[in-house]
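With one protein chain withheld, the remaining protein chains of the complex are depicted in position.
Let's look at chain A:
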Amino acid sequence: MNPSLKLALVVLIALEVSFTQVWTVNVVLIIVSLALMLLNHVTLKRFLWLTLVPLFFASALVWSLTLQGTASQHFLLVIFTRMFVYVYMGGLFTQTTDPLTLTRSLEQNAKLPSKFAYGFLAAFNLMPKIQAEVATIRAAALMRGQELHVWSPQLYFKVILAAMNWSDQLAAAMTSHGFVEGAPRTHAITVALRSRDWWVFALSLIAVQVGLFIGLP
């Protein structure tokens, strides 16, 4: 499916689910996301992460709401399943979408200014660099007798400093390879927006509406 349309679909459904309380629709969405993830060969490890993390938070939420004693059984079920809908749909999207294709699609199909599209991609490509930087900062601190934890402000101060440096470097890199803000560009690879994509988009949305309509009390 076209990445921009897929993103729009996921965001729209997530929004609708946030404002309605139909647990059956949530369950159907979970099952559909799961099936699609399985079809797309998501690894077991990734799948366990996507399950255990929301399980912890959803259980904690439900448990605390039960202790308060004001929430109905129905509401607890909605809250519990909603958490999984978000995570699984998000997981399905990230696991089946290549960031570069998404960037190209956002630029070509959604007409997002190329500055934002490539800015997003560059930030994505920085991830491994940020991880390495954090390891270096923590090692440098240990050598000085200081232990930095995830909550240490010094760690963030240093990472932000490094990120500011990278943003300058990245801007220079893009400029030196001919990128000019707002200037026209051609596209070596075009991302198709087919009528099939629109059909899937429309039918999925309609299916969710129907489900919500039937399920509403």
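We adopt the following convention: a contact is a pair of C-beta atoms (placed from the backbone, for glycine too) under 8 Å apart; a residue touches a chain by one contact, two chains touch by 3 or more; residues count from 1.
The rule is short, and it goes like this: contacts and distances are computed from a predicted model.
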Name of the absent chain as recorded in UniProt (options "ABC transporter ATP-binding protein", "Phenylalanine--tRNA ligase beta subunit", "Acetyl-CoA C-acetyltransferase" or "Glycosyltransferase family 4 protein"):
"ABC transporter ATP-binding protein"
Consider the whole complex, including the chain that is not shown, and state which of A:Leu12, A:Leu170, A:Val191 or A:Leu212 touches that chain.
A:Leu170
Can you tell me which of A:Ala35, A:Ala140 or A:Ala192 touches the chain that was removed from the display?
A:Ala140
Hidden-chain contact residue, picked from the options A:Ser18, A:Asn40, A:Gln154 or A:Gln209
A:Gln154
Contacting the left-out chain: of A:Phe75, A:Tyr156 or A:Phe179, that is A:Phe179
Identify the residues of chain A touching the omitted chain, counting contacts across the whole complex.
100, 118, 121-122, 125, 128, 135-137, 139-147, 154, 158, 161, 166, 169-170, 172-180, 183-190
